[in-house]
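First, the structure itself, so that you have it in front of you.
Every protein chain except one is present and positioned as in the full complex.
We call the chains A and B, going by the order they appear; numbering starts again at 1 in every chain.
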Amino acid sequence: MESRNVIEIDNLNLFYGDFQALEDINIEIERNKVTALIGPSGCGKSTFLRTLNRMNDLIENTIVKGDVILDGVDIYKEINLLDLRKRVGMVFQKPNPFPMSIYENVAYGPKAHGVKNKAILDKIVEENLKKAALWDEVKNRLDKSAMGLSGGQQQRLCIARALAVEPEIILMDEPTASLDPIATLKIEELINELKKKYSIIIVTHSMQQAGRISDKTAFFLMGEIIEYSDTTKLFSNPQKKKTEDYITGRFG
Amino acid sequence: MIKLLLRNSKEKIIYGLIISSALITMGILFWIFIFIVMNGMPHLNLQFIFSNYSGEETGIFPMIINTLMVIGITIIIAVPIGISTAIYLVEYAKNGRVVNVIRFSVELLAGIPSIIYGLFGMVFFVTILNFNWSILSGTLTLSIMILPTIIRTTEEALISVPKEYREGSLSLGASKIRTIMKVVLPSAQSGILTGIILGMGRISGETAAIYLTAGMVPRIARGILESGRTLSVHMYLLAKEGISFEEAYATATILLLLTLILNIMAKILSRNQES
Partner (left out) sequence: MNIENETLKKKLISKNRMAENIFSKIFFLSALISIMSLIVIIVFVFAKGVPAILEIGLMDFVFGKLWRPSSNDFGILPMILGSIYATIGALLIGVPIGILTAVYISEIATKKIRRIIIPMVELLAGIPSVIYGFFGLIVIIPLIDKGFDNGGNSLLAAMIILGIMILPTIINISDASLRAVPKEYRENSLALGASKIQTIFGVVLPAAKSGVLTAVVLGLGRAIGETMAVILVAGNSPQIPNSIFDRFRSMTANIAIEMGYAFGLHQEALFATGVVLFVFIIILNLGLNLFIRKVGD
């Protein structure tokens, strides 16, 4: 029996050199839900997101203290880094397809994890492009460069690419920030569809977006979580003054 | 349009000097090219290009083959080392003392005159390692000489690869080495190739270093341990000893055309990269 929480975080502190970017973070992320992280720029929400697949490791002088437990396993102590990133996928703010064909973009991850059989790869590519609602638009030009796609298509391709390694969790770092409203809507619909199978954690600047798509919302400020609850509750009846100030637009 | 911006006659003179300087620079290039090619063309024919240099024959075929051999072998030696160094500097090294020492070494290597490379090659490869005056001694010497060119251009090409590509790959659980080999290097490909072509230009034009290490036997080297004269060494000997200005013009024309072709190739590649 799987537990209700997919990630449990206990007393997480993160420093860039002397600067403390995250302070005493305690949060439980629920399985197959969409969890939104909101807050003003520089509040630590993206940094927090990147602790979940250890992308912060790339930044020099980063020190992480505390426990990040993924399905009972401490991801900073007990798991192979590459395996962790396979299980925790990520979609970035700016669509970042590789300068290769559409097919190769999706097949890249499975290949990295040892899939060599062409027939299996074909199947993976098709399946995941379908999951990302991109298949119909690109099925006739899989061998064309991904750089020729529109911004919204590129972002869905990046989602397909992330799905192709069969993650359990998908981290999204403002995935619609650089997209137009129609492309944004498509991605939001997709997120709604994906949460049936995946746990999604999304950083967003837009409170409307958080309201539309998320089940739970965490409000970050100055590296701390001020409030974390059901999205409807957080927006309709915030418990903390700072949260209320933020969601009513008094700052941020 | 420009006139409006000039204040007085003094400024007009300065403006005139700027324009003249640019014209002089371009003029010199045209002058060199036109003068040499005009004088070289009449002597440039298939027989000159494809015959040997012995007895009655005054062809440059052996020198062309030796030059191509030297370019090829030097590239084979220097490129893997140069690219690996650049990968280390850009993708692996944390800023620290070792990196500073590497960077300083590369900088100083770039500044060492080719005659000193020649001296070094002569004492080290020719004498101590006993490779004699040979293609091997020459190419090993030149490999060190063009390392800085390869390292720098590769470094620049790697730096210009967006970090988003690296993050995208790593976030999929791909290893660092896979990320570098499959995503970063292919994206930097045309920049790296441009550097290699510039390196080839430098090799083909080099005289002092190769003259002291590969010797000047005007025959096709039958192996890497044989001496072989390259085009530019041939050119030097023709001019210096006053053997034949006609042959010198024709050889110079070949060298200039080679330079031109390599430059155009580099240009096309870097245009590709921009688009």
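In this section, contacts are C-beta pairs under 8 Å (C-beta built on N, C-alpha and C of every residue); 3 or more make two chains touch, one makes a residue touch a chain.
Fair warning: this is a prediction, and the values are worked out from it, not measured in the lab.
Across B:Phe48, B:Tyr117, B:Phe131 or B:Tyr165, the residue that sits in touch with the chain not pictured is B:Tyr117.
Considering the whole complex, the residue from B:Asn45, B:Ser105, B:Ser160 or B:Asn272 that touches the absent chain is B:Ser105. Only one of the listed residues, B:Ile49, B:Ile76, B:Ile177 or B:Ile243, touches the absent chain: B:Ile177.
Residues of chain B in touch with the missing chain: 2, 5-7, 11, 14-15, 17-22, 24-26, 28-29, 31-32, 35-36, 80-82, 84-85, 87-89, 91-93, 101-102, 104-109, 111-120, 122-124, 128, 144, 147-148, 151, 175-178, 180, 198, 201, 204-208, 211-212, 232, 235-236, 239-240, 245, 248, 252, 255-256, 259-260, 262-263, 266-267. Residues 80, 82-83, 113-114 of chain A touch the missing chain (whole complex, contact as defined above).
Going forward, only the chains that are shown with their structure count from here on.
Chain centres here are Cα means. That of chain A falls 47 Å from that of chain B. Taken in their complex, chain A has these residues touching chain B: 53, 55, 58, 60, 82-87, 89-90, 92, 94, 96-100, 108-109, 112-113, 158, 161-162, 165. Contacts from chain B toward chain A in the complex involve residues 94, 162, 164-175, 178, 182-183, 186-187.
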